[in-house]
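Heads up, one of the protein chains got dropped from this complex, but the rest are sitting where they should.
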Amino acid sequence: MDFESYDVLVVGGGLAGIRAAIAAVDANPRLKIAMVSKVYPMRSHTVSAEGGAAAALRPEDSYENHAFDTIKGADYLADQDVVEAFVREAPIEVIQMEHWGCPWSRDPDGKISARPFGGMTTWRTCFAADKTGFHMLHTVFQTSLKYSQIHRHDEAFATKLLVEDSRCVGVVAIDMRSGRVQAITAKSVILATGGLGRVYAFTTNGNICTGDGMALAYRAGVGLKDMEMVQFHPTGLPFTGILITEAVRGEGGYLLNKDGERFLKRYIPNKMELGPRDIISRAMVTEFEAGRGFEGPHGKYMHLDVRHLGEDKIDAKLPFMRELGREFVGIDIVKDPIPVRPVMHYMMGGVDADISGATPIAGLYAAGECANVGLNGGNRLGSNSLSECLVFGAAAGRAAAERASSVGPVGANPVTALLADETRRIRSSFLDKKGGEERIGTIREEMQHDMDAGAGVFRTREGLEKLTRQLGALRDRFEKIKIEDSSRTFNTELTAALELDFMLEVSETIAYSALAREESRGAHARRDFPERDDAKWLKHTLAFRTDRAEPRLEYADVRITNFKPQARTY
Amino acid sequence: MAEKRITIRTTRFDPDKDKVPRLQSYDIPFSDDSMVVLDALNHIKAHVDGSLSYRWSCRMGICGSCGMMVNGVPKLTCSAFMRDYWPRSITVEPLQNFPIVRDLVIDMEDFMHKLKSIKPWIIRKQEYPLGAGEHRQTMDQIDEFRQFSECINCMLCYAACPVYGLNNEFLGPAATALARRYNLDSRDQGLKDRLPVLANSEGVWECSFVGECSVVCPKGVDPAKAIQQTKLDTTTRFVLPYGNREE
Amino acid sequence: MTEGDEAEASTGATPRVYKPEMPRGWWLRRRHYLLYMVREFTAVPMALWLLWLLAEIHRAASGPKAYYPAASPAFIVFSVICLGFAMYHSITFLSLAGVIIHLKFMGKPVPPRTIVGAMFGLWLVASVVIAAVLIGFAR
Partner (left out) sequence: MNHESTKVPKPAISHLIWWFLFANGGGLAALVLPVHILVQGVLGPLGVVHVVDRNYDTWIGILGNPIVKLYLLGLISLAFFHFAHRLRYFLVDLGVPAARTFPVQLIFYGGAVVVTAVTIWVLVTTAPISFG
């Protein structure tokens, strides 16, 4: 049996994945690149990023400032060499996007404009109105269409990494149209599968953000780094969790409690609304607990008020927010305050990768939100992620191309056997499973609610222990799922089950990593250990898969270069 | 108060079993005024019938994957509120004018080819070096093409366009709007490369200006305008002496 | 053969799809479509009326004795109907043309509403001039 064979295989068609594919072609135009994505690339969740992409482009800014803001924002859990490389590359990548046609908003002199963002000490967030991710994704995707070397496999769902002799040689993927289980091999494989927000109930992330790439790497033996670091964004719309971008605060919006008071003055007086996300989210929850939040049908909330900015500025800088307010809340943000509450938003943790995206497994790379290259540490600053996708997507693409240009082709034998194993697994554990009684939807919802409750903005030992037990029980129940859909064509119940399988696995790494870290750092706030503890915990968590539910945790040093850890006050 | 309920009928089609699509009815609770049609489908899939297949992701009207016919009108189901239909029942069908792959899932490969055919990337006679920094572009210059750059590829316009329904070879609304997005971009010099596709016999000429594409577009793109402007520009280029200017 | 092969062999070729046919009466299904079809249909009455005009011109060739202008009630009814369609054509055509024409004035794009307004103004002027000629040269 033959299978499709490439030089470089990119799993994921979001900003990181597409950037990687183009970088690989640029590095060596003779390479044959495959891009596998479970949705059409322009549907990837990058599309919903609103606020902007950070790059120190302006003359008054400097690499040092961007690096320091990032490291401090990360609560010193960032690898500083990585941050320093990142801040230098980000402006180049933003300009590259401009050359590819991204409609960046401009200053009157025609240069790329910037806006202030949380935790950034100067204006360095480049934006395309408030649809930055949308424009960036469509720009790279449409640009990628000109490269005949990039072969897309749209709506193909990767279920397993092909690893032989600790060398990654491809993936097994289900072609959703035909239901075909196929092996796609390559000399280098890049994971760029995005985030895992859907393990929580209340999240800004879309349906496809199920942590697949993290689970794939985890199963292949790669460690997941800093999984306890989950970012909660202060301003999500109640009920849907749709994000109201930080740019709303960047442009001058106020956060008000039910007494009409800008309560942040009690928590972060020097930065107020422009503080980093972890601190503001905690402030909001604290206010809720003190009874100073509004009560609504969908829980407590605060007001985000932009009325004083005026219609012209709102329409110029935040048109999509007005659209969202109108469409999803039935308010006009020019006239009404926006109801918001903290919402799970971003995963700092991810597949352990180095500065070029390389993982400990030869031939396997990771980039974008699914990776942890050491940039974001304990808390990502808003707008660093889109730039991260560009910088580290490109780096991974180049590294993967370099490897693909030098190593020999992938042999057929082990692949055939691995494919057979995986096909059998999909059959017996999912499609042909008999006598199951558990609904996927039920288990998923329970997992999401347990995660919200146990691994939210504030955490405790009891809560996390309870969470690990709950997740364990859900895992047992997952063994007894029933799949009603027997069709081979576009079987979304099968993919939902595979995703749930992935999500249960990554949830456990979050719970166990959080339980072990007995301090408060960045987004990880333990009520029982409210202080940061550099002596014991200035280190990365690495979770490795074991035969039991509980991962084996190891720790790695944080690389410090120029910025000595200090108290994180704003 | 008794729980409100609502009847949802959806298209079911499994090419392995069915020759033609059929409608299936579900009676589900309408528990919250903020519910959208997509929430109803998700409720069905999670709690009633796991085999219902459809596409969705962002649930915030930006990924473009959840387009379906809702009571005969092309809509993004994540932005179509149930309260606007209740107590009437809701019929959800796959976007019309497209081949049906499965249940509510359409085949949009045709568009993917068309998108590529209009060369939706910046074309320059001479590559602008990265080291030279960004092109200068004013907000007025961006306003020239902005609306056409807001297309989310949701295919509602193709579902609304009878000309596309009658002749699938027609390049169609969104692809033309995107071509125009690049043609109007001050950084682009690719008009001549795109004209052959835009102005061939299956290109803009096929459009008889039904205009429904722009009516249903959820992002205010106005593809009908893009098409007619392309017709106008193309003819002036060829017919009028001063029209054939160098871009 | 391995199991992997089997999975593939059993699914094989291009997946089947259902290709719906466009029903003949598609234009009756939505008000907009119907209005569109009416708009397209305006060509028929307008053409008939212009053919009548051509005949009227032609009949003037047969000399003063044989020339008598049409004045039957049937002709008037026919004209009224044609007038309705012609008006519909004018309104739709001028609005649509106004929307697609893109003009710039001092570097700023002229808003479509202004252009549509100008179109309707032009229509009025043309009508007045032609009416003046048709009536003014009569005896």
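Think of it as A, B and C in the order they're written, each chain with its own count starting at 1.
In the analysis below, a contact is a pair of C-beta atoms (placed from the backbone, for glycine too) under 8 Å apart; a residue touches a chain by one contact, two chains touch by 3 or more.
Bear in mind that the values here come from a model prediction, so they are computed numbers and not experimental data.
Partner chains of the missing chain, restricted to those shown and counted over the full complex, are B, C.
One chain is missing from the display, and on chain C it is touched by residues 22, 24, 27, 37, 40-44, 46-47, 49-50, 52-54, 56-58, 60-61, 64, 67, 69-72, 75-76, 78-80, 82-83, 86-87, 89-90, 93-94, 97, 122-123, 126-127, 130-131, 133-135, 137-139. Take chain B: the residues that touch the chain left off the picture are 109-110, 113-114, 116-117, 162-163, 166-169, 195-201, 203, 205, 208, 231-232, 234-235, 238-239.
Operating definition for what follows: only the chains that are shown with their structure count from here on.
Between chain B and chain C the centroid-to-centroid distance comes to 26 Å (mean Cα coordinates, whole Å).
Taking each chain's centre as the mean of its C-alpha atoms, chain A lies 52 Å from chain C. Those residues of chain A in touch with two or more other chains are numbered 177, 488-489.
Of all residues in chain C, those touching 2 or more other chains are 15, listed in ascending order.
On the side of chain B, the complex with chain A involves touching residues 14-17, 32, 34, 45-47, 49-51, 53-65, 79, 101-103, 105, 108, 112, 115-116, 119-122, 128, 130, 133-139, 142, 145-146, 149-150, 152-153, 178, 182, 185, 187-188.
The part of chain A that touches chain B in the complex is made up of residues 39-40, 42-45, 47-48, 92, 95-96, 98-101, 103-106, 108-112, 131, 134-135, 138, 142-143, 145-146, 154, 177, 206-208, 239-240, 242-243, 297-298, 320, 323-324, 327-328, 439-442, 444-445, 482-493, 496. Contact residues on chain C toward chain B in their complex (touch as defined above): 15-20, 22, 26-27, 29-30, 32-33, 36, 40, 96, 99-102, 107-109.
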